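Excluded from the complex is one protein chain; the other protein chains are retained at their positions.
On to chain A.
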Amino acid sequence: MQISIQEKLSILADSAKYDVSCSSSGGKRKNEGKGLGNAEGMGICHSYTEDGRCVSLLKILLTNFCIFDCAYCVSRKSNDVKRAAFTVQEVVDLTINFYRRNYIEGLFLSSGIFKNADYTMERLVRVAKKLRQEHKFNGYIHLKTIPGASEELVKEAGLYADRLSVNIELPTEQSLQTLAPEKNFTEVLTPMGHIKDQLVLVKEEKKLFKSTPSFAPAGQSTQLIVGATPESDRQILTLADGLYQNFQLKRVYYSGYVPVSADSRLPIISTPPIIRENRLYQADWLVRLYGFGVNELLDEQNPQLDLQIDPKLAWALRNRHLFPLEINTADYEVIVRVPGIGLKSAKKIVAARRFAHLTWEHLRQIGVVIKRAKYFITCGGRSLETREWDEEAIRRRIMYGEKGSRAQLWGSQLDLFQQAS
């Protein structure tokens, strides 16, 4: 039975959407000699889905036929779902025509595993190679590395792709064994190790020979599914931190589990854990960019992130002995730790105080969120608050506003109501 290109696209986009990565930044591919496209500098989100996620790449599976039976996956072998497969040429045509109309930054190609890992990987590589060599395509290409694919194929993939990723999906070996019995940690981590070694090698060689071909210039990333298995936030973030350090990952993505198939090994939930996912991203940011250690944000007593307040505020409330900071003298490294002050505001503060003694009005105009920051800083020795608030009170005032206790009570009841519904 012949199926139309539109039906194929529908099936193979629909089953690729649970992979949350959409980044198109970090590429260094320049358009030289009148080719098509460039992927320099920052990424671009060309559209946004109704769930508010960025659409940057044509994110599709080459096929959703799969020999594996991972419980969390919509394309699992035992799932009764429509199957389809693109030809290499179809993917190339779609990519080029979407790119020329400025719909996308490039291609994110993944696949179900048909026949075996190498057979699948070889086809993914063929798409990328064709785009680069026959169409002089300089847009962004993200290829998924199939667990178990040979080192040679991974190496070749890196020559054409800007980014490679291997999804770990489940944060512990035990969970992987329960839900994805055909996979194991070693098989996932081996290609990740190969990619890292190759990244390091090429970087070294580039210092000696400028002509060394690039290898996945936007690095590698992975994804963890959150909420399908019982791991704590602490376990998840510790794993992510280890991956950043040992495998030089650019990003770890967290994907709140969306129930896609019936399986007694999976939890029954009615909505995906979106708030938890958001808190994990915030914590990930604090670790990567703000200089926090995972053990500062979470420990044995507090293994889960607070769902009500963001992890920076939660940390600051547990560490009130470090505050208040005097904004006119404190170091940049500690200013970025103040709730309500982001990286940009911190930089502006440090730049502006060379010219003037900063006041509360200056801070407001620089973009500091005063209602959060004011409990943790002084400006010229002055605090905005005349009385000392305890941890609970600050938390309440930031969450529900500063009006009388009746308004706060109303706010917290409303909150309970929303949580219950």
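Just so we're on the same page, a residue touches a chain if its C-beta (ideal position, glycine included) is under 8 Å from a C-beta of that chain, and two chains touch if they have at least 3 such contacts; residues count from 1.
Here is the rule we use: contacts and distances are computed from a predicted model.
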Could you check which of "Rod shape-determining protein MreD", "DNA metabolism protein", "Anti-sigma factor" or "SufE family protein" matches the UniProt name for the chain that's left out?
"DNA metabolism protein"
Sole contact to the chain not displayed, among A:L266, A:L317, A:A373 or A:I394:
A:L266
Touching the left-out chain: which of A:N38, A:Q248, A:Q308 or A:S383?
A:N38
Positions on chain A where the hidden chain makes contact
5-6, 9-11, 13-18, 30-31, 34-38, 40, 44-55, 58-59, 74, 79-82, 94, 97-98, 100-103, 136, 256, 258-263, 266, 268-272, 274, 348-349, 351-352, 354-356, 358, 362, 365-366
